[in-house]
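Only one protein chain is missing; all other protein chains are in place.
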């Protein structure tokens, strides 16, 4: 799996002189959706099929500030894929130096267009198995 | 009509040390929706009835920087309300001093849930007339 | 301490039809800065004195979606105030119903304008003691 590259935008900084912490949450999302594309499960297709993936929780630890002009690479890992939720973790590195800038995780479930929880294992066992295999492959 | 008050958030600043210019566009929207509430035409009700109001164009002139901790007041004016589009203008003042910080305008039309243009005059003449009266009242 | 009120903006929603999860992080910040004002320690004054408060970590659990037009109230609690970091927790409730929408926490330290860590206890013992008292008062 390739890391997701993001070049820091000026509007992502705040007056402290580096990237405002809420933007890392955006990068997690960008990297997550890139990850889904890389495993050929693009989120736009999932949504078109009525499968939505809201965020249940997230966390982020900020190690070093990120500055305008930096490029970061976000490494995504499928940590757990269970019956009711799954968990992805993220590592944000400076692309030039490889130094850790931040790390975090998010948990998710599947819902339909009306916001009702979906059991992927029941509704689409093949896809469920596929997602589970991502955990094993990275173990 | 009361101006809309907005207290500047830290995340709205950038590393230049004052508010990033894209946030004024957010304030215009906040003030526009507040305006619709003040005239008892809340946008959430319009959407619930299948009436959406996209932005066709916008413009903003920035006069003075706005800083974290400032409160701005946004004055909204219905400038034109025609058959196919309407135009609102905005003046952003510092709430403490009354000094002009920015001014701008946006134009809009009505569309339905499928993105098709709606003629409000045909579909809802009373509401059309009501919106037109806002222009006259402020003339 | 009064909760911080935030009326949900249209631009905070995404195409899932409710508030995008990164905005809760903005609300935490808004509530945190409001909290500092309520205890008469406004952040703009701290920055003017060369005392910056970056975010070291944050977490958020999303319980129920928040929709455009909702008003949320954010309750802030100083959970810990130690020698090198402090921790605030947040509860986001629907203002109309009191139902829990999300909860979370953030940890912070103090740095100077050059990004160097500051020991508040050494540099400003009175202020350190004041912040610690916030934990006790809420215990």
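The chains carry the letters A, B and C, assigned in the order they are written, with residues numbered from 1 in each.
Here is the rule we go by: a contact is a pair of C-beta atoms (placed from the backbone, for glycine too) under 8 Å apart; a residue touches a chain by one contact, two chains touch by 3 or more.
For clarity, every value in this text was computed on a predicted model and none was experimentally measured.
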Q) Of the chains that are displayed, which are in contact with the missing one across the whole complex? A) A, B, C
Q. Of the residues listed, B:1, B:60 or B:135, which one is in contact with the missing chain?
A. B:60
Q: Over the whole complex, note the residues of chain B touching the chain we left out.
A: 16, 21-22, 25-26, 29, 52, 54-62, 65, 115
Q.
Under the stated touch rule, tell me which residues of chain C contact the chain that is not displayed.
A. 10-11, 13-18, 20, 22, 68
Q | Missing-partner contacts on chain A, residue numbers | A | 9-11, 26, 29-30, 33, 42-44, 68-69
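Just so it is clear, only the chains that are shown with their structure count from here on.
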Q.
Per-chain Cα mean versus the mean over all protein Cα atoms: which chain has them closest together?
A. C
Q) Could you state the distance in Å from the CA-based centre of chain B to that of chain C? A) 29
Q | Centre-of-Cα separation between chain B and chain A, whole angstrom | A | 34
Q.
Counting only residues that touch at least two other chains, what does the list for chain C look like?
A. 26, 29
